[in-house]
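What follows is an incomplete set of chains from the complex, kept in their original frame.
For reference, chains read A and B in written order, and residue numbers begin at 1 within each chain.
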Amino acid sequence: MTETSTTRAPGDHTVGAASPPRRTGSTPARQPPSAEHAPSAQHRAVIPSLRAQTYKSHIKPIWCPGCGHFGVLAALTKTLAYLELPPERIAVVSGIGCSSRLPAYLSVHGFHGLHGRALPLAAGLKAARPELTVIAAGGDGDGFSIGGNHFLHACRRNQDFTYIVMDNEVYGMTKGQASPTTQPDWHRSKLTPHGTGVRRFQPAAIALAAGASFIARGFAGDPAGLTRLLAAAIEHPGFAFVHVLSPCRTFRAEHHAWKQLVHPCERGPAEDIARAAELIQRDDGMALGILFEQQIPVYAPAVTTAAEQGQSDAAASAAALAALEAELCR
Amino acid sequence: MTDANERAAAARTDASLSVAVTGAGGSGAVTAGLILLEAVAAAGLYGLLRRSAGPQIRGGESAALLRFGPEPIHCAGDRCDLLAALDWANHARFADEIPLDAASLVLADPAAGAPPDAVSASAARVREAGFAASAREREGGRANMVAVGAVGALAGLPLEALLDAAGRTLSGKGEAVVAAAHACIDAGFALADPADRLLATVELYVPPPERWHITGNEAAGLGALRAGVRFVAAYPITPASEMLEWLAPRLPRVGGTLLQAEDELASVNMIVGSAFGGVPALTATSGPGLSLMQEGIGLAVASETPIVVVNVMRGGPSTGIPTKAEQSDLNAALYGLHGDAPHLVLAALDIADCAHTVAWAVRLAWRLQTAAIVLSDQSLGQSRAVCDPVSQALTRPARDATELRGPLLNSDAVYRRYAITADGVSPMSVPGEAGRAYTADGLEHDTEGAPSSRAADHAAQLDKRGRKLTVFDFGPDWAEILDHEDGTEADAGPCLCIVTFGAGRGAVVEAAERLRRDHPRVRTIALRLLAPLQRTALMAAMRDARVLVVEQNHGAQLFHYLHAEQALPAGARSLARPGPLPLRPAEIVAAATALLAEDRHDRD
């Protein structure tokens, strides 16, 4: 079983303070933190080892050489392999942007949706198919500019899925305009030749204020650390937000300095959001690891399952429908 | 019958009766209307209850507008036979909605002062009716209940039905309230002057026939459940909210889910997500929400994800008149998506038909893997009817999504989600199906779903998305075609054909019933499927006829659309009138008569 354990090791531990995945033993007895999003033991028995490559599609990324998004793609496929999630049980949903091209490069179910709307699409999918592992992904423009409202409400709603934002502090796809996370004095965009003059959007602080139960920051240049964070995020029961610093080689060449700037974070106390808010506000935006994690009930829309009624799905549904119909007649 | 009553009877065009109860906020006019509708049902009659209210959120004046009779009630009708005014609060607001004439009877409470000018000017007969005084005489008595009794008596509803109806409607309020109501209804029944009776009292019908007691919003919700919708995303908007509110507690009962969204951008994308997951999904909205959903609907079309958006139309443009009906979102539904984005547009023809049309839309959306926009409007959605149920046969419940989706083609070694097929429908998998993963995309793509900007791929996918709608056999449900013939002279004179869509049907059918008295051949076509237009069948149905296109909007949107599709014969005419007032049969009769007169003139 060397292969299996190799697949499991989510990389080295050089950067980032992400807690090591909770279960690293060679026994496959990892208890899924929630029945909904982890593969069943049965599935794991059938597919003992899924290597990262299995999760890649044959489509060649359109990304510029050196783009940070390659690192995210690599970390994600490693994570999925590590978690041994069967590809057919995974759906990756994105918006529009360089980063949002991600789903096409994976061999799992994917949706390349609308600019800014990955989160509601993921929310609908997860509500309808709670047993799937749902991952939403996109860029800083997609998620924090046009998609900002859905970000707020996804944090509040705490459905059990993961949101990966590849933050390169720029609109890459549309050729280099300032995004909400861009520095106010960055004046390399023709659209804002004197800089935006607007305070930066602070993803982690806003996520916390909005009620997110899992907030982490990773770095595309540290795929191993990122893999650990993504694994923790996917295993977190509830909405897990992973803010990934993902350099844009083409429009933000200065990002090459990030390698030197990143450092481990201090995690905010789960039981004291106020203190966590203070910590996150003091954060310089370069701290990697899990910034905050809290175990709270995941959002579960009210469904009277057939099982509860002791009936088959179809029969239960038909009976319920007949009862409904009757109520309309006088 | 008195002279006046004969006049009143003559003014009625059929066996139905229109009554209105009006009053200030808190007067209970609407409750009175609900009880009267219940009584109508108990008497085995059909009924239609509309409401009108002032702009206040709560507590403003309101009117209950009830029409009922032994035949199904198609529309609001032209006039009011009987008005019971609990007071005259802001009556002017209702003057247009409650058309009084010399044949109308008004019950006015002297305690409320003299009737306003509009009433006097109408020449309607006014009878004093001391609703308030009578109520005051009874413990816990309320004037609106006295009015129920009086109206019921004059309208020929059996006392028993009224009492029974009040009992059921007020059951939640406790026995004392019911008892007081019963006392007042008794009193009101006695209060009415038998000489003023507009109709002879009908018999109580035991057991009452199996009828729906339903609003269009409820019927639409039922249609969704029948067709297998198990996920609904909701953002409230007048007049669609009640559809969502009706579904909210019922979806879980059939194993489904409703999610309240943060906005319409979210709700439309949520249903795309659910449908991608294989779970039939729907949302409901009105004009402003439809505008916000256009981008998401376009995504469903391009990615071939089946979704259904029910648009309960209100007065437009922009915020417009949120509480009133209009058919002015037709253009936005047909043409509002950017790019070439063929999709389904349907319209419910009446309150019960909301169930049929929504269920059909869900089935079509899944069969054809595209977006369906269903047009309803405030007059259907928020009005309550006692009507014949829509049979399950028309909206047979779907077993599950797999049935809706149809079989997957299995021939190819590679799974081609967007394969080019003869019928234009490609094999659609859902998550969980191993070996059939693909990336759904609004970006143009090749047959496997890989992004492509090649001319050949674009042309092939555009052709396919268009073709699937044109080659599909939609069967006979695309329209309701009725021939209103008197049977005597089958071939005399040119046929008059009145074309409408959706909620326009009611007034058109009633107008046709009247027109055939003077004109032997009148046909009505009420379009349920607007896009793709069943042009050949429509043109066949209009052949050799003089055509009048009737719709409730300012821009004659249907008329222009039919021209766009080259589906109208030369000389077709348009009757287009915006809201907020309902289409009246009389105005349609007038337009048709003018059209036919013109023809006769031409022939001279």
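In the analysis below, a contact is a pair of C-beta atoms (placed from the backbone, for glycine too) under 8 Å apart; a residue touches a chain by one contact, two chains touch by 3 or more.
This is a predicted model, so every value here is computed, not measured.
The complete complex stored in this file has its protein chains present as A x2, B x2.
Convention: only the chains that are shown with their structure count from here on.
With centres set at the average Cα position, the gap from subunit A to subunit B is 43 Å.
Across the interface of their complex, subunit B is touched by residues 57, 59, 86-91, 93, 101, 103-104, 106-114, 116-117, 119-129, 132, 149-150, 152-153, 301-306, 313-314, 316-318, 320-321, 323-325, 328-330 of subunit A. Residues 38, 41-42, 208, 210-214, 218, 222, 225-226, 230-231, 233, 250, 252-259, 261-263, 265-267, 269-274, 276-279, 281, 295-296, 299, 303, 386, 389, 397, 399-400, 430-443, 449-451 of subunit B touch subunit A in their complex.
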